[in-house]
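Inspection log for the structure reproduced underneath, given as structure tokens.
== chain A ==
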Amino acid sequence: MSNKFTRRGVLKTGAGAGAGLALPTIFTGNVWAAAHSGYTNAPQGSSVTLGFNVPQTGPYADEGADELRAFQLAVEHLNGEGDGGMISTFSSKTLQGNGIMGKKVEFVTGDTQTKSDAARASAKSMIEKDGAIMISGGSSSGVAVAVQGLCQEAGVIFMAGLTHSNDTTGKDKKANGFRHFFNAYMSGAALAPVLEKLYGKDRAAYHLTADYTWGWTQQESIQAATEAIGWKTINNVLTPLAQTDFSSYIAPVLNSGADVLVLNHYGGNMVNSLTNAVQFGLREKQVNGKNFEIVVPLYSELMAKGAGKNIAGIVGSQNWDWKLEDEGTKAFVQSFGTKYGFPPSQAAQTCYAQTLLYADAVERAKSFNPCAVAEALEGYEFDGLGNGKTLYRAEDHQCFKDVLVVRGAENPQDEFHLVEIVEVTPVGQVTYAPDHPMFAGGALGSCNPGA
Partner candidate 1 sequence: MGILEIKNVNKRFGGLKALTDVNLSVAENTVHAIIGPNGAGKSTLLNCLVGKLIPDTGSVMFDGQSVLGRTPYEINQMGISRVFQTPEIFGELTVMENMMIPCFAKRDGSFELNAITSIASQKDVREKAEHMLESMNLAEKRNMHAASMSRGDKRRLEIAMCLAQEPRLLLLDEPTAGMARADTNNTIDLLKQIKAERDITIAIIEHDMHVVFSLAERITVLAQGTPLVEDIPANIKGHPKVREAYLGETQVA
Partner candidate 2 sequence: MDAIILQLLNGLDKGSAYALIALGLTLIFGTLGVVNFAHGALFMIGAFCAVTLSKLFNISYETVDPTRKDFLGNPLKIKEPYLEHWFGHDLGATLIDWAVPLAILFSIPIMIAVGFIMERGLIKHFYKRPHADQILVTFGLAIVLQELIKHYYGANPLPTPAPAALTGSFDFGALIGFDPNVVIYPYWRLVYFAFAAVVIGAVFAFLQFTTFGMVVRAGMADRETVGLLGINIDKRFTIMFGIAAAVAGMAGVMYAPINSPNYHMGMDFLVLSFVVVVVGGMGSLPGAVAAGFLLGILESFASMNEIKSLLPGIDQIIIYLVAIIILLTRPRGLMGRKGVMEE
């Protein structure tokens, strides 16, 4: 209500108005819309503002910091600073290093706190106060869905960061929202053939699943995919999100007759459940005459770091990894590594790619109008951003590209080589129909320019 600036503010304002420096003008309408441009936050003057909304506090702060590094790098490259990164390998050649449509790119940042409420508040302030025309970032599906909904209402584009739940482009999809990151269904589809190759058809799986929406969709996907290759599902146990010690969930696994443990956990949950499982000696046990195995469907570099040696030999899937050999990846790793001294995470790559994709779509649409941008992104095929040939599908705004199956390295040469790529699953294997039952129930609606 009151802060230390209030009184000074009144004086200043009074002086400014009294001196008659300028004629007051009044715009009426939606919170964010400038009536004359036809859409929210139309860039005025020589710059355009993007909003990067990442977790800066809470358990995902490191992931957020990495996303922010990528955003900063992308902005530099868009503005023609630095070595240009993936702009040179990107299949679209509209980006010239002169900003977006000649306007210098500026950005604002905010803290999602990995809470849907806080994330929306932060995104709102970027839209209402700073005039951001696009919001990107985030490190959980709850936040992504919440912010995507907000951007739809406000009439700005949302370029999702790290969000893996089917719902983001499934039942909660929105016309103004776009996801580059892969999803739970793709993880299952990519993992199943590899699991079959490594561990055979005759396996019995025990699932531990984080008890919230992402956990459920992840579990559903991986169960469907593994049952399709002949695996049995012995049990699926839901674990509270706030759980830190998983011993009481892991202890019964060995005696259940299962020979594979699937940990549908992310972040701190995954680090702890995996650490606990290894502590219980599951990996050294033999069940049904086979080696006991652990699978973590969604992997990230930071989680691998947190789990340390425990991840050795454990299979999972990733959206992208810096050890890929394509030109885009090489350019990006070089650029990022030179600036920051370590290779980028998959979260960083997806945020960098999303920023470039947005800028390119604006250039191609020749407008910042979110509806024109959305149209330019829908059904767009591109290459050179690190994942090979990629399609932004028009029906659900999901990117389709190759998915990586990775495994924890047994003897990493340094802290950056904690995971190794097992297989690059081609896009064909992970593609699904837009009306797939796991994604059914929502509608994109129509694009909202805000005004």
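Throughout what follows, contacts are C-beta pairs under 8 Å (C-beta built on N, C-alpha and C of every residue); 3 or more make two chains touch, one makes a residue touch a chain; residues count from 1.
The set was built so that all candidates are chains of the complex that A comes from, given by their letters.
Values in this document were obtained by computation on a predicted structure and should not be read as measured data.
K.L.:
Which numbered candidate touches chain A here in the complex: 1 or 2?
P.N.:
Spelled out: of the options 1 or 2, chain A touches 2.
K.L.:
Under the touch definition given earlier, write down the residues of chain A that touch candidate 2 in their complex.
P.N.:
By the definition above, chain A touches candidate 2 via 58-63, 211, 235, 237-240, 242, 244-245, 247-249, 251-252, 254-255, 268, 271-272, 275-276, 279-281, 284-285, 287, 302, 305-310, 322-323, 333-334, 337-338, 342-343, 413-414, 416.
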